[in-house]
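A selection of the complex's chains, in situ.
Labels for the chains are A and B, by order of writing; each one numbers its residues from 1.
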Amino acid sequence: MVEQVDKHPVTPRSKDEKEAVVNRLKRIEGQVRGIQKMIEEDRYCVDVLVQISAINAALKKVGFSVAERHTKHCVSSAVKSGEGNEAIDELMEVMKQFSK
Amino acid sequence: MVEQVDKHPVTPRSKDEKEAVVNRLKRIEGQVRGIQKMIEEDRYCVDVLVQISAINAALKKVGFSVAERHTKHCVSSAVKSGEGNEAIDELMEVMKQFSK
């Protein structure tokens, strides 16, 4: 694991970047609430599964955009300062979990 | 696609069943809000990705429990009344989407 005392990205996320990710997560939060409603209304199981698949896909998209930014900033910066391999091992480890 | 005029499970979900699924979804909703907070606090990307993977895993679990119930009730009932193949085609179609 890469030592990250402060555990922040090397380049702080800008206000706009934060807003874009948070907005996507708010939409996902709304979709999760939507499924709760479907369960309470006893809606057809396959329709529920289609919704769950849609949320999973949306979360994967957010995850890939986070991973991309991480690689472009944190990993690239580690590579430039000669500590790339540790950062890449950490990245691959989390991508393995993520791609399950 | 199986014709489902009313789009409900053949056996209605009991109050307890609904509560169990809704509680799991509420926990997932809380996790999604947790990631929003992580983004706002500009937390380390890999930690965000670990959380997103956890939510994906939790959603898959809910999805499989919905699929299991669906197969035990709706699909089984279709099989018994001689309309199994259509119900199974529909199930496989949604499992394909879901396993991406």
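Criterion: contacts are C-beta pairs under 8 Å (C-beta built on N, C-alpha and C of every residue); 3 or more make two chains touch, one makes a residue touch a chain.
Predicted, not measured: the structure shown is a model, and the values here were computed from it.
Student: Whole complex: how many copies, 2 being shown?
Tutor: Across the complete structure, the repeated chain appears 4 times.
Basically, only the chains that are shown with their structure count from here on.
Student: With chain centres taken as the means of their Cα atoms, state the distance from subunit A to subunit B in Å.
Tutor: 19
Student: Which residues of subunit A touch subunit B once you look at their complex with the stated criterion?
Tutor: Going through subunit A, the ones touching subunit B are 4, 7-9, 12-13, 18, 21-22, 25-26, 28-29, 32-33, 35-36, 39-40, 42-50, 52-53, 55-57, 59-60, 62-63, 66-67, 69-70, 74, 90-91, 94-95, 97-98, 100.
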